[in-house]
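Notes to accompany the following structure.
One chain of protein is taken out of this complex; the other chains stay put.
Take a look at chain A:
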């Protein structure tokens, strides 16, 4: 499959931030997810769970709750006491509004999307009216003693139920008066004072209230009478999250031990009309606390402190076998957090709060295939650059020569120049950067390091001309036609050809524009596909644009002839291998091997692939992963059985791949056990025989 000297980089200390809360919108099939570091992500379930939008976090904003309202508007509330609405076009905060009730624990919109309710630390529930572009305070409900940790609307909007320590309160939403206080069992156990924290509540249209609490019980209450109907002991640890399906026939709870339980509303005997909630299946996909669950019509979604997002389809609700019928576990972001200076062999790692620049190690020994070469010069941390202010870093980039570093937060662009003189490194921030017309979202240096392309909203790219120690704003590249889908038109991928002639710009609406950067003009557009592109790259010699889409489809586009290439058409006609299409994660990076122009190097989180265009494409009958079996065959058999996809799964989980100027391959791995070692402590579980 081609021989490379591989830098197996394992010093990128990436730890995913834990999932704090989630909200699923059935109409748009989008999942909004907030993490502990305050970042917000939107995943589109209809385009193969692709991470469409990422809004970076802010240190001052700790999100506790997230909700969709009025179609496509996203609100969060957090312990800083503010309600935040996001601009999903510009990927930034639209406005924040102080609720004046202290830290906010929960935010929820009613079913008809007219009101938002927030529950606060000071014991008040505040109602806000959703107007067309803002929200307005309406009223307070009867104030309670103590913090209100969770909140739920009645599906008809008549009642609001809140949960606090040892108590559940039922309010009348229209009058704002307290109707019932439901008291939980807080008798001391074994002489120890016990607090029962209600972590989540839900109200069903049948007039039942469901609550989960820190004693590991799921309780079913009557809303009108205020009485306890049923108790389910679920676990010995806290139950932290609860979600009910829209049809109200199934619910999921997430526990501190990492187990997710499903309950179904079914009749115990066939033919009987009376139904009960029955615990059906436990799902153990998490190692740490499950702090957020959501329920779509066909799947249960859970997110935990371990940073995993798990989508488990419910088989009885899926009719056709499709991509959605398999379990998906999303751990790593769908964009690169690493960039590489190919000429100088440096890697730039992006963390939310700082950047790290590393010099790769060296060896002067060569060996046979599979040998582990001893490192002569170890890798070296050259630079640690802390961000300014409280905003997290959105995107970062290092130039090919390794002498420019640029990063952007949600509001500002930073550019630094690196001088390197004989082990003496000095960094200088380029002062007075020109004011950009719109917020920077994606960065890319041209191969000659004389330009910085800044991708922005609306598919446009600002060009910054770099000279020694200074920076000037050049022209803005704009797509010729206004894109149909404004909300998905922010630039999320860019690629530039090695001679710097062409720049390809992609947006999640799968609009891909190609510009000629010599004359700063739009050259052509790639025919639009139904799925967002996940990676793209321009071939150094043939200048073909290779695109990987989120549904694992591959395309090759000839820029000069403005059409798909012959090979690309063959791929489209034959279709790709079934195993290829059913892979877990989208292709994250594409590179080319200068010594073998017919090869395309690709990677996702769990495999590295060399696609040899000169070999025939495999059909569904031949195995896709055949590299190990090929090794044991004779030369002739090897020739007859070889196909285009040469895949290795030796390097896992893979976060980045690039080819250095001297032909060395750089693969950045992040083993899961290293991540687990850096997470908060999990619950202690007794295992037999340990």
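The working rule: a residue touches a chain if its C-beta (ideal position, glycine included) is under 8 Å from a C-beta of that chain, and two chains touch if they have at least 3 such contacts; residues count from 1.
Assume contacts and distances are computed from a predicted model.
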Open item on the list: As a check of understanding, state which of "Ribosomal RNA-processing protein 42", "Nucleolar protein 7", "SUMO-activating enzyme subunit" or "General transcription and DNA repair factor IIH subunit TFB4" is the UniProt name of the chain not shown.
Closed with: "Nucleolar protein 7"
Task: Which residue of A:6, A:79 or A:97 touches the chain not shown here - done: A:79
- [ ] Would you mind spotting which of A:93, A:256, A:514 or A:571 touches the chain that isn't drawn?
- [x] A:256
Task: Among A:282, A:575 or A:680, the residue in touch with the chain that has been omitted - done: A:680
Open item on the list: Tell me which of A:59, A:87 or A:121 is the one touching the absent chain.
Closed with: A:121
Open item on the list: If the hidden chain were put back, which residues of chain A would touch it?
Closed with: 62, 79-81, 102-103, 105, 121-122, 147, 192, 197, 214, 237-238, 256, 287, 289, 673, 676-685, 687, 689-690
